[in-house]
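For this depiction, one protein chain was excluded, whereas all remaining protein chains were kept in their positions.
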Amino acid sequence: MDDLYREVIIERYKTPHYRGHLDPHDIFFEDDNPVCGDHIEITVQTDETDVVKAAAFDGHGCSISQASADLLIESIHGKTLDEVKSLTKDDVIELLGIDLGPVRLKCALLSLKVLKAGAYGLGTEEVSDALVE
Amino acid sequence: MDDLYREVIIERYKTPHYRGHLDPHDIFFEDDNPVCGDHIEITVQTDETDVVKAAAFDGHGCSISQASADLLIESIHGKTLDEVKSLTKDDVIELLGIDLGPVRLKCALLSLKVLKAGAYGLGTEEVSDALVE
Amino acid sequence: MKPKTPLNVDLLRADFPILTREIGSANKKLIYLDSTATAQKPTDVIDAMNDFYRLNNANIHRGVHTLAEESTAMYESGREQVAALINASPREVIFTRNTTESINLVAYSWARTNLQAGDLIILTEMEHHSNLVPWQMLEAERGVRLEFVPITNDYLFDMDAYRELLKQEPKLVSFTQMSNVLGTITPAKEIIRLAHEVGAITLVDAAQSVPHLPVDVRDLDADFMAFSAHKMVGPSGIGALYGKLDLLNAMPPFMGGGDMIKTVHLRSFATNEVPYKFEAGTPAIAEAIGFGAAAAYLQNIGMDAIAAHEQEMSEYVLEHLEEIPGITVIGPSAAHKGAVASFVMDGVHPHDVAQILDADGIAVRAGHHCAQPLHEKCGIQSTTRASFYLYNTKEEVDALVEGIYKVKKIFG
Partner (left out) sequence: MKPKTPLNVDLLRADFPILTREIGSANKKLIYLDSTATAQKPTDVIDAMNDFYRLNNANIHRGVHTLAEESTAMYESGREQVAALINASPREVIFTRNTTESINLVAYSWARTNLQAGDLIILTEMEHHSNLVPWQMLEAERGVRLEFVPITNDYLFDMDAYRELLKQEPKLVSFTQMSNVLGTITPAKEIIRLAHEVGAITLVDAAQSVPHLPVDVRDLDADFMAFSAHKMVGPSGIGALYGKLDLLNAMPPFMGGGDMIKTVHLRSFATNEVPYKFEAGTPAIAEAIGFGAAAAYLQNIGMDAIAAHEQEMSEYVLEHLEEIPGITVIGPSAAHKGAVASFVMDGVHPHDVAQILDADGIAVRAGHHCAQPLHEKCGIQSTTRASFYLYNTKEEVDALVEGIYKVKKIFG
């Protein structure tokens, strides 16, 4: 349990650094976790070279989903969109620093799924777990 | 096996006593066994007091289905229609004198089902295993 | 209603091998409070299927060899045992995959034959997605109308609103006999009686009631009833649809294929008798045998005794949960509910509650429990749900309460 609830997760859950909604934005996407109704939306501003200038997330959910969103958003500042597109499951797991079963993993990966769907410019119907496998 | 293939069954199968089609007839019915496509039809002539004067069966199938039809038809000569309607599974089992599992039992009971459906004057859609349970 | 023999829970726990399971690196003893999602299985049920595969396995209905005769007899005796549990005739019991398929079967076969655009279907606000989505699909496809009986402020079936809705002359009333979130037990017999007065057909979602309460389809006069084996100590992969014989006889088949036919020609077919008409293809044979063993196991213990035990558990858990500051239990008072306690905790997401409890070996469920509209109605996203069955004890409730205090500390 101590492993699962690393302090950073509880801390980021309680006081996230990147919660919000950017307007204007270059990228916007939102999606739900069908298991629990958790919701994440992300907004991203990029510069003319497609580098992330600013990013934020909003939504509701468990500590894993919200903390991973916050950590993920933090990690993409200064990255190019191509780098964002190539983020994987493992990157998120590393950010969180804990082991997760398949159900909790979905909580952790919701923000990555939303982020990549936005980066790729997908439609709502096109978003799939394949983005984060 | 000797039990199952009592001589009378093989004998009645090879040379049935009541195979045929009566015309005119007072009762006619036919049905199939969905398991194997076996088919039995029966024709019955009754007198004015509803007593079976003559009866016959036709069709094709295994020794159990054909022999039990032949023995059953034999047994109803001289019976009233009410007596025919009250025939049960056990009567057929007694006629055959052997033990049968649920699948073979269907072979044995096809003729009874057809006979009772005819006696009750049922429509094709109304015939059901409930008649022989 | 006092049962003749109160449950000897300590004794019957020995029937469930999984209850000795230890969880996590700290080897915590499993405290399984998730039977509403799926129940654990007694040795009787597990062994019935195991033995079948080791000794009897064959395809059914079509073989005359010994194994086929044995398998056919075992499969049909599974059906008889399930029918006996709900006081139905075996002919009226169709094996499906689960409650969900049972309801879809009615939606596809009965409703698409009997309902027209504009016809009204009455549901309730507390339905599981399985008794909601099939009707939404029908609404989209055929233009039937859906109306929902609300829940009252104390989480009960709103009988007055129902009577009002009945004036619109629904063709179908489909409702849960026990909510899997609130635990609310609905007055099924009265609901059915009133529906019949206006000529409506009734479908009872009995996924939660058949496992936990004495249920008698004749006494209820239900037209259709759907339930799953896995929620009543039986195997996964099988459920049942009860239907009145006249209704079933008049319905067209749902799926086509082997076993559901009497004769087939290249360009036509004739259907087999009920229940086979609705069991296309090789059925879940081992599962039917396990389902029968489960029904026999429960009947042997006695549904009255099980219900009484759960009533006691329900009172105990509500009393103790409601004492914890920051915990709100969603649902009616213990007198009106099954042994299901869904709750929210200030400032902590149900996933986190469940995860921290899990570290102590306590298995509860977190989410919307496939009843998202009900959660919306209650103004919440999701809940943590602890649910209880014949094998649960008061000590396990105490452990749950202790675990919740731990959660509070971590997120405090």
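Should a chain be cited, it is by its letter among A, B and C, assigned in written order, with residues numbered from 1 in that chain.
We adopt the following convention: a contact is a pair of C-beta atoms (placed from the backbone, for glycine too) under 8 Å apart; a residue touches a chain by one contact, two chains touch by 3 or more.
All figures in this text were calculated on a predicted structure; none of them were measured in a lab.
Asks: Where does the absent chain touch, in terms of which shown chains it meets?
Replies: Hidden chain, whole complex, touched shown chains: A, B, C.
Asks: Looking at the whole complex, which of C:54, C:167 or C:409 touches the chain that is not displayed?
Replies: That would be C:54, which touches the missing chain.
Asks: Touching the absent chain in the whole complex: find that residue among C:90, C:237 or C:302.
Replies: Of these options, the touching residue for the absent chain is C:237.
Asks: Please pick, from C:90, C:258 or C:326, the residue that touches the omitted chain in the full complex.
Replies: The one listed residue touching the chain not shown is C:258.
Asks: Since one chain isn't shown, list which residues of chain B touch it in the complete complex.
Replies: Residues in contact with the chain left out: 1, 4-5, 10, 14, 35-38, 60-65, 104, 107.
Asks: Name, in rising order, the residues on chain C that touch the hidden chain in the full complex.
Replies: Against the missing chain, chain C presents residues 17-18, 21, 23-24, 30, 32, 34, 37-38, 40-41, 45-46, 49-50, 53-59, 62-68, 97-101, 103-104, 107-108, 125, 128-130, 132-137, 146, 148, 228, 230, 235-239, 253, 255-261, 263-269, 280-287, 351, 354-355, 357-358, 362-367, 369-370, 372-373, 376.
Asks: Which chain A residues would touch the chain omitted from the figure, given the whole complex?
Replies: Residues 32, 34-37, 101-104, 128-130 of chain A touch the chain absent from view.
As a convention for this text, only the chains that are shown with their structure count from here on.
Asks: Would you mind checking which chain's C-alpha centre is most distant from the centre of chain C?
Replies: Centroid comparison gives B as the farthest chain from chain C.
Asks: Can you give the whole-Å distance between the Cα centres of chain B and chain C?
Replies: 43
Asks: What's the distance between the Cα centroids of chain A and chain C, rounded to whole Å?
Replies: 36
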